[in-house]
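Below you'll find the structure I mean.
Note that this complex is displayed minus one protein chain, with the remaining chains in position.
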Amino acid sequence: MANNYTDIPDRSAHWKLKAYKIIFEADTFWGKFFDVGLLIAIFFSVLAVILETVVAIRSEYGRVFLILEITFTIIFLIEYIMRIIVVEKPLTYIKSFFGIVDLISILPSIIGFFLVGAHSFMIVRSLRLLRVFRIFKLTHYLGEASHLSRALIASKNKIIIFMGTVVILVSILGAVMYLVEPPESGFTNIPKGIYWAIVTLTTVGYGDIAPITPLGQSIASFVMILGYGIIAVPTGIVTSEMNQQRIKETNKPCPNCGIKQHLEEARYCHFCGEEMT
Amino acid sequence: MANNYTDIPDRSAHWKLKAYKIIFEADTFWGKFFDVGLLIAIFFSVLAVILETVVAIRSEYGRVFLILEITFTIIFLIEYIMRIIVVEKPLTYIKSFFGIVDLISILPSIIGFFLVGAHSFMIVRSLRLLRVFRIFKLTHYLGEASHLSRALIASKNKIIIFMGTVVILVSILGAVMYLVEPPESGFTNIPKGIYWAIVTLTTVGYGDIAPITPLGQSIASFVMILGYGIIAVPTGIVTSEMNQQRIKETNKPCPNCGIKQHLEEARYCHFCGEEMT
Amino acid sequence: MANNYTDIPDRSAHWKLKAYKIIFEADTFWGKFFDVGLLIAIFFSVLAVILETVVAIRSEYGRVFLILEITFTIIFLIEYIMRIIVVEKPLTYIKSFFGIVDLISILPSIIGFFLVGAHSFMIVRSLRLLRVFRIFKLTHYLGEASHLSRALIASKNKIIIFMGTVVILVSILGAVMYLVEPPESGFTNIPKGIYWAIVTLTTVGYGDIAPITPLGQSIASFVMILGYGIIAVPTGIVTSEMNQQRIKETNKPCPNCGIKQHLEEARYCHFCGEEMT
Partner (left out) sequence: MANNYTDIPDRSAHWKLKAYKIIFEADTFWGKFFDVGLLIAIFFSVLAVILETVVAIRSEYGRVFLILEITFTIIFLIEYIMRIIVVEKPLTYIKSFFGIVDLISILPSIIGFFLVGAHSFMIVRSLRLLRVFRIFKLTHYLGEASHLSRALIASKNKIIIFMGTVVILVSILGAVMYLVEPPESGFTNIPKGIYWAIVTLTTVGYGDIAPITPLGQSIASFVMILGYGIIAVPTGIVTSEMNQQRIKETNKPCPNCGIKQHLEEARYCHFCGEEMT
């Protein structure tokens, strides 16, 4: 995000610099204006995509959705071209995560105008929603987001172990229920049994597949009480990690020795005695 | 809640002061009596509203409900008028949150006597329940309530980030399921898909909409296991924040240096050695 | 549990003392034997009550259940009489919680032999299960139980506030859904709406009542995401309290000043400098 244009005093660069500050940064008035405007455009374009799938609404306002779609596509197309022109290294931007997201948010509509009824582009279009994340990078929420993601990354190994255990557990439970329950109750094969085990262990409990034999219901009871304990594990992992992250963050490092874990109110480093600033 | 009447020695003010103490405070016997009586009236008036909607009960005791309704409306009307008379700045009270709640709890009934069958006032009448909160402000529970709400306010940013992520996630999941599942399984449009994704991710799982294709069930399984991890995040945020709030609250600041994080039993400040009072 | 018989040296008291130790304590071999035997009798008598309600089993083994019932009633009758004889203050025992539980576990059966078909005694008989708790008082588990219950008692105020908020919330939600949804979806009155709100907010989600209108489903989505945050609150309260309880318990009090919050490995009191034993 560091500005690399300051050394180039010619005119076109000056115009580019201003545009860069508006499009990529949010410190100036027009920068904020651009970000908020884009956010609104993203929100309504996504809403249009969602509402268009409701038959009653589409048959009534089909024309409106077409106009909206064209308008939003043009807006996002202009934005995409502007970003490529304004940025110093266009290829780096195009290849980056946000570059791809920006391309995906216009491409399906453009192809859609030629290939009428291209239904499966709906998935690609829904990726437009990912653009919402972009606005976050400009706010002070980033610190919080990195706090959350750091807690998740730090507990990565524990989560893998936990997920592995869950996968093994539901596979065995699915196989057991397939053997115990008659096909009438919905356990027609092991994958259905595994699906049921996941639905039950996560306490979702649709009820589309449910045991009907006393033995099946006994095993299900055991699975549910087990699920009680199991749901506590990820919560324990995340909470414990967050407490740890909090301890690490609420304390500034010592200016002399760089040590971090001081009490929040500490005035002197507990390690080298240096005064904390 | 500070009493502003003490300087005015004339008679009417004296009567007003007494009434003020009874209606707005709960330290005296009559103050407590008034609060408990009002609480009972609120409870039974709300109960009457709720039970009146049950056809079997209404057809049997319709007359009783009408009498109860008139009685409660008169009680709350008198209370409302009393509060306006007794309070020093009536307009401030009328415009305050509790003033509006008090007005809302009588207005629908009064209008209802003129407009028979005004069904939608039921919502407004159910707001009467909010008056229950008023009794809390008089008790020592307030400290606890502010403890809870302060923990929630302190984690506001994290909760916004979390909610934003959930909204984006369910939108994409809803779109994907709409594409994957046939309309027979209930995924007739993206909003239905989003509704299903929320029902599943929060582990509610009604089962009114449930995937029937193997691919849909595989995606659903993934969503549920994801929901496992996601449900851990708000728990982690709130728990971690409550631990923090507890640390901040259980320790008084040192009278000499103002430092706060002492052990609960500390008699001397661990930082400057000042005796703690 | 302190033995009050040691000062009485006569013969009957000696026999009573021995019986007391067997029946009320679990330190001797026969004491443990008695406790384990009683636990097995409790387990199988409860199992008999439960299985007797299954029509297929009762029609097959009806005779066996009658014999079992008589046997268990006689066993518990003898135990109850023995406890009254052996204990120093029989009235105190009879009036105590466990005395009442012991009486309730024999009374229904005895009355049942006279009043054939007394169906509602099944509830009373199921109270026999409470006797299972008695065995716990003899084990080292007691410390853990008191740890758990102390954490719950300490967070009592917070839980009351929380429950009050939930009750108000589900009442308003129930009323709103009653107004929004047509009777066909199951919301025939406000109590049904409240029942639905509780089922949804606790993430149970039976699906017997579920919104069918877009507006109703939108409100339901909001309720579920709200439930996400709400379920985090009691978890936060209990976890935070347990952490606190752990801090208080893992540290012995100082033998000199009685202060408790030392680090687990502390050799000297951090408050008065007394050596910890």
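Note that the chains are named A, B and C in the order they appear, and that numbering of residues resets to 1 at the start of each chain.
Keep this in mind: a residue touches a chain if its C-beta (ideal position, glycine included) is under 8 Å from a C-beta of that chain, and two chains touch if they have at least 3 such contacts.
All of these numbers come straight from a predicted model, not from anything done at the bench.
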{"item": "Residue of A:V36, A:I85, A:I153 or A:L179 touching the missing chain in the full complex", "value": "A:L179"}
{"item": "Among C:I23, C:L38, C:L107 or C:I194, the residue in touch with the chain that has been omitted", "value": "C:I194"}
{"item": "Which residue of C:L68, C:V86 or C:I159 touches the chain not shown here", "value": "C:I159"}
{"item": "Missing-partner contacts on chain A, residue numbers", "value": "157-158, 160-162, 164, 168, 171-172, 174-176, 178-179, 188-191, 194, 200, 203-207, 210, 214, 217, 220-221, 224-225, 227-229, 231-233, 235-237, 239-240, 243-244, 259-261, 270-271"}
{"item": "Hidden partner interface residues of chain C, rising order", "value": "46, 49-51, 53-55, 119-120, 122-123, 126-127, 129-130, 132-133, 136, 140-141, 144-145, 147-148, 151, 159, 163, 166, 191-192, 194-195, 198-199, 202-208, 231, 234-235, 237-239, 241-243, 246, 263-265, 267"}
{"item": "Interface with the undisplayed chain - residues on chain B", "value": "203-207, 235, 239"}
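One rule holds in what follows: only the chains that are shown with their structure count from here on.
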{"item": "Over-half contact-pair match to B-C, picked out of the listed pairs A-B or A-C", "value": "A-B"}
{"item": "Separation of mean Cα positions, chain B and chain A [Å, integer]", "value": "30"}
{"item": "Of all residues in chain A, the ones touching two or more other chains", "value": "203-207, 235, 239"}
